[in-house]
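Left out: one protein chain. Kept in place: all the others.
Coming up: chain A.
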Amino acid sequence: MSGTYLGMPAFPRAARDAVRDTTLRGNLRHATHTIRDKRARAVAELADWQELRAAGKAIKDRTLRHLDHYLVRLEEAVTAAGGTVHWAADAAEANAIVTYLVKATGESEVVKVKSMATQEIGLNEALEAEGIRAYETDLAELIVQLGEDRPSHILVPAIHRNRAEIRDIFDQEMGRWGRPAPEGLSDSPAELAEAARLHLREKFLRAKVGISGANFMVAETGTLVVVESEGNGRMCLTLPETLISVVGIEKVVPTWQDLEVFLQLLPRSSTAERMNPYTSTWTGTTDSDGPQNFHLVLLDNGRTDTLADEVGRQALRCIRCSACLNVCPVYERAGGHAYGSVYPGPIGAILSPQLRGTASEIDASLPYASSLCGACYEVCPVAIDIPEVLVHLRERVVQGGEVTRNGVKVTLRPAKGHAAERAAMRAARWALDHPGALRAGQRLASRTRRLHPKRLPGPGRAWTDTRTLPEVPEESFRDWWQRTRGGDR
C-alpha cells in the first residue's frame, strides 16, 4: 500500500538505530526544545487559549459528524466560484487525476508547495513515472528532495540535517536539477537560503502548473487556505496558469468565521509565532489575478475508515501543527524516520495505523511507540486525546476486532507477535481466579528465588532485553500480612 516506506522495519528496530546516531539526537534535541519553549511563550500570550482550544475541537467535531453535508456544500461553493472538484477514494485515484490534469496542460514539470497529502499518496513518484518532474519549493523539502532523503518532521522536514550536511547536498545536487549552487558556498543559513532562492526562482518564473495542499477549506464559501513562511507557497499559488490542490476530506471547516479560531491556534502551536509570515486564501478563480484554472482533488485514502472508528475518529481533527512531536520524549530520541510514514511522532502513531490499517509490521508497532506520558494531549490545539487512541489501537492489535478497511467492515485477527503476551495474560487470569494455586505458586517462587535467571527464556526474552527482571521477594505480601496483620503482630 502506498505511504508505507518499503522494507521499513517495525518501530522498535528503526528507533534502536536512530538512538545510536549521536548527531541526529543532538539535532533533534536542539530543535524540539527550541520550538517547545518558544511555543509555550506564544501560547501564554493568549489568556483565552483553553477557550480557543475547546472551540477548535468542537468545530472539528461538528464537521466530522456531518462530513457528507459539508463536503457537498464545499463542492457547490468551489464550483460556483469557477473551480473544478474531483473525488479520489485512494492514492492511486488521486495520482491518476493529477497526472491526467497535468498532461492536459501539455507541461512536463510542476512546482509544488509542501503538502503532507501529496507525500502520503506518493504523488512525486507517480508523476515521475509518467515523465513529469515535480519540484519541491519549500526550503526543507528541497533539502530532502535533493538529498534523496525522507522528511522527518511535519513542520521542519529536514530537521535531522545540520548546516554542513545541507551545504554538501546543495553543492553536489543542485546542478542536476537546475541552477547549480554558487561557487564557494559556505554553510551559513543566510547563504544557503540565498542559494535556494536563486535555484528556485528560475522555476517559479517559468512554471505553468502549481500543485498544493491546503490547511483549511471553508464549506460555506469554497475558500482554500494555505499557511506558510517563505513565499514559495504564494509563488506556486499565484504565478502558474493552472493550480491543482490535493486536500484530505477532513480539512474542511464549516464557515469563514471558523478561521478566526484556527488562524490563532495553528501559528502559535506550530512555529510558535503570533502569525506566520504568509497566509493565502483563494476562492475558485479570479479574473486576471492568479491561476485561471483551479482543480480541487478531495482525498479519502483511509480517512473514512478512520472516521468509522468512534474512538480513533478524533485523529481527523489534526491540523498538522506538529506541537505533539516537539514535546514527545520518544520522538525526541527516535527521530521521524523511525515511524516509517509521512506522519511521524505521536500523531503519526495514531494516524498512520488508522489510515493504512495494522496489517504491516511497522503499522502494528506504531501504537506502541509511546510512553503514554500524555504531553502530546496537553499541547494539542484541538485536544486530540492521543494516549486514549494509542491504548485503543493497542487493544485492536492484540485482541483484534471489527474495523473498517476501504469502506468495508472486517474483523481483524489478533496480531501474531502478541501470542505470548496473550498466553501470559490468560495464565494470570486463571491464577488470580484460583487463590490456592496462586498462593502455592508464590511460595514456590520465593523459595526458588536464588535460582531465577536474570533474563527470561523463550518468547519472554525480548521483554528482558530492554528491562531488568523484577526480583521475587523472600515472602509474598499475603504471607507477610498473615504473619504480621500489617505490622500489628
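The working rule: a residue touches a chain if its C-beta (ideal position, glycine included) is under 8 Å from a C-beta of that chain, and two chains touch if they have at least 3 such contacts; residues count from 1.
Quick note on the criterion: contacts and distances are computed from a predicted model.
Entry comment: the absent subunit's protein name, as recorded by UniProt, is "Lactate utilization protein C", drawn from "Lactate utilization protein C", "FAD-binding protein", "Acyl-CoA dehydrogenase" or "Cytochrome ubiquinol oxidase subunit I".
Touch with the chain that is not drawn comes from one residue among A:130, A:149 or A:273, which is A:273.
Shown as candidates are A:154, A:263 or A:350; the residue that touches the absent chain is A:263. Among A:91, A:117 or A:140, the one in contact with the hidden chain is A:140. Touch with the chain omitted from the figure is made, among A:83, A:290 or A:348, by A:290. For chain A, the list of residues touching the undisplayed chain reads 27, 30-31, 34-35, 45-48, 51-52, 54-55, 58-59, 61-62, 65-72, 81, 86-89, 93, 97, 137-140, 143, 156, 158, 162-163, 166, 189-190, 192-193, 196-197, 200-201, 204-206, 218, 221, 223, 229-232, 234-235, 237-239, 249, 254, 256-257, 259-261, 263-264, 267, 271, 273-283, 286, 288-290, 298, 300, 304-305, 307-308, 310, 404, 407.
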